[in-house]
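Only one protein chain is missing; all other protein chains are in place.
Chain lettering (A, B and C) follows the sequence in which the chains are written, and residue indices restart at 1 in each chain.
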Amino acid sequence: MIDPATASSSIARQLTLTGVSVGFGGLKALTGVSIDVRPGEVVAVIGPNGAGKTTLFNAITGFVPLAAGRITLGEERIDGLYPHDISARGIRRTFQNGGLCGHLTVLENILAGLHSEVRSSIVGTVLGLPNARRAEREAVARARSLLSLLDIGRLEQQQAGTLSGGQQRMVEILRAIATNPPLLLLDEPAVGLAPPVRIQLIEIIRRLAKTQNIGVLLIEHAIELVMGVSDRIVVLNYGEKIADDAPAAIRSNKAVLEAYLGHG
Amino acid sequence: MLAQLLVSGVSQGALYALVALAMTVIYRATTVINFGHGDLVMAGAFVVYLLVVLAGAPFLISALLAVVLLFAFGVAVYKGLIRPIMAGPHLALAMMAVAVGYALRGLARVVWGREVLPFPKVLPQGTFMVGPVILAPSDLIVTGSVIATVAILAIVFYATRLGKTAQAVFQSERGAALVGINVSAFQGTMWGIGAAMAALGGILIAPVTLLYPDLAASTLIRAFAAMTLGGFGSFLGAAVGGMLLGLSELLVGAYISSKLIDITAYLIIIGVLLIRPSGLFGRQAVVRV
Amino acid sequence: MADELLIAEKIEAGYPGKQILFGVDFSVRKGEVVVLLGANGSGKSTVLNAVSGFIKPFGGRMLFNGQNIAGLPSHQIFRHGIAQVSQARDLFPDMSVEDNLTLGASQRGAAKAAESRTAVYRDFPRLGERRGQIVRTMSGGEQQMVAIARALMSGPLLLLLDEPSGGLAPKFVDEIAQIMARLKQGGITILMVEQNIKLAFDTADRFLVLKDGTVAERGDVGQGVSQEEIVRTIYL
Partner (left out) sequence: MQPSIDVTAPPTTGGPSRRIFWIIPLALLGLPFFLNDYTQYIVNLILVYVLVGVGFNIVLGNLGQLAFANAAFYGIGAYATAILLYHYKVPLLLAIAAGSIAGGLAGALVCLPVLRGIRSFYLAIITLAFGELMRWVYINAETWTLGSMGLHVPRPVLFGWVLATEKQKFYLFLVIVTLIIAATSNLLRSRVGRAFMAIRDNELAAASMGVPTALYMVLAFAWSGFVVGTAGALYAVLVRQVSPEAFNLLELIVHFGIVVVGGLGSLAGSIVGAVALTMAPELLRDLPGYEELMIALMMILVLLFLPGGLATLLERATSLFRQTYYRD
């Protein structure tokens, strides 16, 4: 049994985007974007609405094809792969509108995240054979140790849909890292969270990144979270990368300021 | 032979078209598919039966009363039972529609018992010949009534202010609310119209078939087949789909095997949904989920 | 103050299990343009929807011309003279420009509608040229124009605009800016949400910055407010 609290990530691998372009029928959504995310590093992507942030995520997870450029995870090229193949390579994501299964309990959600790691045959399961039950027990134990990472073991029997927004985010993040993926994509993790919870979330994301050596790429609007959590910030505007720097430097970057002021 | 089949097919198809159109009105207004619609058809016929046979009222007045009554019933069902759960899962909406239909069926059976009733012979009997084709006045009346109803519907929907409002709600519920239309009241009206049209369908169908509480099931499936074939949500599709279904049933019965008449509708549903879910005229429709 | 058209007092609103606005206060005076600024998720659109009745506030009062309209269904609020252009525009896609406009005046009778239409075609000549065109086939910028024009058809006392420049290419943003300027000249009262701060400050008299469902900052445009400072408050 693996204890996620101590186990390091399965294989630490760096995500590298080189000159990535994505177009939708003549309209360029992304133009020549290069970003890398190293293991244990937290990188935030910000930019005005329509800057191409979500397209960037979709490109990485294989939901839209590239017009140009390449994406690699470690040594392996992943652009052109199917989404589930990319997910199998260890890129896990959370969803902007919440990706939890609302009617399942917290524990069940985490267990669902461990789906591919529970070794039990259907026949053994139906008959309730000892090895199937042992596999379940081990998965439950592992799910519980994951919950204890963020001290939310007491919530395990609650329906995910009844949790507060912050708790749901925590569960979703835990579920995404249940299988020790090398890379975690967070799509607006702070949406709908009260400010104090965001501060908590900063601490959680950083702790997970550093202790599990997971690379984290996140899209976010809540600026105090972005400033607090990131090692680096990438700024997109009209599909182009206009800045890629430490948080403090981004704040005083003239081009970034201009981008937010808007055209007019 | 073929001419005779076509005439009978059109008469049969007109009825399917009418019921399918009624369901389409409700579907377009609320994106709810009314699984209890067959029972509304049955209820319309049953009310007429009660009034004519038991109360001795004249047929036309009874029919009018039945249509009005079912209109009110449709509005009430929407306001009391559908609206409160509109935001809920589609499963609950389907269940509610089924439950309402089932209640109607139970109600009918309370009065009716378990028997099959012959519907009073309210339409003129006998037949006459036009060239090689045998025509029954009842067929003409049925087809004529359906055409008249469809014509009225078309005029209302395409040439009046109410029609513009209806189209507005069909195209964008939020847009309609933005221009000050009371969408909820409108949807209630559409449920009423759908139920009233179902009642009319029942009144026209019952003299042809017999009257029994389970009339609902076969009507419902045939309306589904008509809608599926024509494309869900399309008025033109529902009308054409109904006609084509009526014709196919007769042609299949005559040229292949009469045993296949009953399953033509099922095969159409299965075939169309597997091969071309949008049917003849449908867009990729959005169902309330 | 007598010239205050809309006064929002301690508005609390949101969705079941998810409160978004926590006691928002503001007012809009007759003839003025007020812009709501803030990051995504700060509650800007929710404010507009709470005014127009698309969501029912669960706390606070919304006084329009002195009458509390909080909690009324949206079609009744519309009849009080509040028209909204939503972010998704919510046009009738398979109808012509003219039909869309006519429906915008559907609560006012045919004579008034014809009158408004003439006025709208005068103000938006491009729509006059394309009155027969089906809305679905128009560009994003033109659709935005139809949406604004449709809202004007009811002769509203207050116009709510949700991101008029949202999703539009730069050349259309300029056009929207011109439309805004013209509306302002016409003396209509506007409450709007806008991400593009330059555009917003070109037209607005006053601004509110929302943060996490409360008003974080407010002020008069043109009183030496630094736009960059606002950007920093909101985004950086």
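To be clear about the criterion, contacts are C-beta pairs under 8 Å (C-beta built on N, C-alpha and C of every residue); 3 or more make two chains touch, one makes a residue touch a chain.
None of the values given here were measured: they were computed from a predicted structure.
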Contact list for the unshown chain, restricted to visible chains: A, B
Which of B:Val156, B:Ala185, B:Leu236 or B:Leu273 contacts the chain that the document leaves out: B:Leu273
Contact residue for the chain not shown (choose from A:Lys28, A:Arg144, A:Arg206 or A:Arg251): A:Arg144
Option from A:Arg77, A:His103 or A:Lys210 whose C-beta touches the chain left out: A:His103
Absent-chain contact - pick from A:Ser21, A:Ser34, A:Ser87 or A:Thr211: A:Ser87
Contact residue for the chain not shown (choose from B:Ala185, B:Ile221 or B:Ala254): B:Ile221
Touching residues (missing chain, whole complex) on chain A: 83-84, 87-88, 92-93, 95, 99-104, 108, 111-116, 118, 120, 122, 125-128, 132-133, 136-137, 139-141, 144, 147-148, 153-154, 156-158, 175, 179
Hidden partner chain, residues of chain B it touches: 33, 35, 81, 84-85, 88, 90-92, 94-96, 98-100, 102-103, 105-114, 214, 217, 220-221, 224-225, 228, 232, 259, 262-263, 265-267, 269-270, 273-274, 277, 287, 289
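Following the convention adopted for this analysis, only the chains that are shown with their structure count from here on.
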Gap in Å, rounded to a whole number, between the CA centres of chain C and chain A: 35
Chain A contact footprint on chain C (complex, rising order): 18, 39-41, 165-167, 170, 173-174, 177, 195-199, 202, 212, 227-228, 231-232, 234-236
Contacting residues of chain B [partner chain C, same complex]: 161, 164-165, 167-168, 171-172, 174-184
In the complex with chain B, residue positions of chain C that touch it: 52, 54, 73-75, 78-79, 83-86, 88, 90-95, 99, 102-104, 106-107, 150-151, 153-154
